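As you look at this complex, bear in mind that one protein chain is not there, while each of the others sits in place.
On to chain A.
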Amino acid sequence: MDDLDVNITIIDRDGVKHNVNAPTDMAMNLMEVIRSYELAPEGTIGICGGMAMCASCQCYILTDTELPEMQDDEEAMLSEAFYVKDNSRLSCQIPITPEIDGLEVEIAPES
């Protein structure tokens, strides 16, 4: 594990748990990390490319890790999405920073 990496646990849509390392120096977001490890099939996640304009990268936050506050566009998108829970976030809006080390998330169902 690189010094610049953080450790994240991702539960895929089949319920399988993956422990992955993600670089903090590549301006990546959580949706991109999920795609880079191919934990959800291409075309079913990150459809809008990360603009908070679809909800294909929705995930449930399972730890109390402190995350950047939700912006208006993310909140609005989630208000129209399906399978939304109180702990829903769009993973494309969560940047990979040292602060999120230890984060655990579950990818929401496809809709």
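One rule holds for everything that comes next: a contact is a pair of C-beta atoms (placed from the backbone, for glycine too) under 8 Å apart; a residue touches a chain by one contact, two chains touch by 3 or more; residues count from 1.
To be clear about the criterion, contacts and distances are computed from a predicted model.
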item	value
From "Heme exporter protein B", "Insulinase family protein", "NifU family SUF system FeS assembly protein" or "Ferredoxin--NADP reductase", the hidden chain's UniProt protein name	"Ferredoxin--NADP reductase"
Positions on chain A where the hidden chain makes contact	41-44, 47-48, 51, 53-54, 56, 73, 76-77, 79-80, 82-83, 111
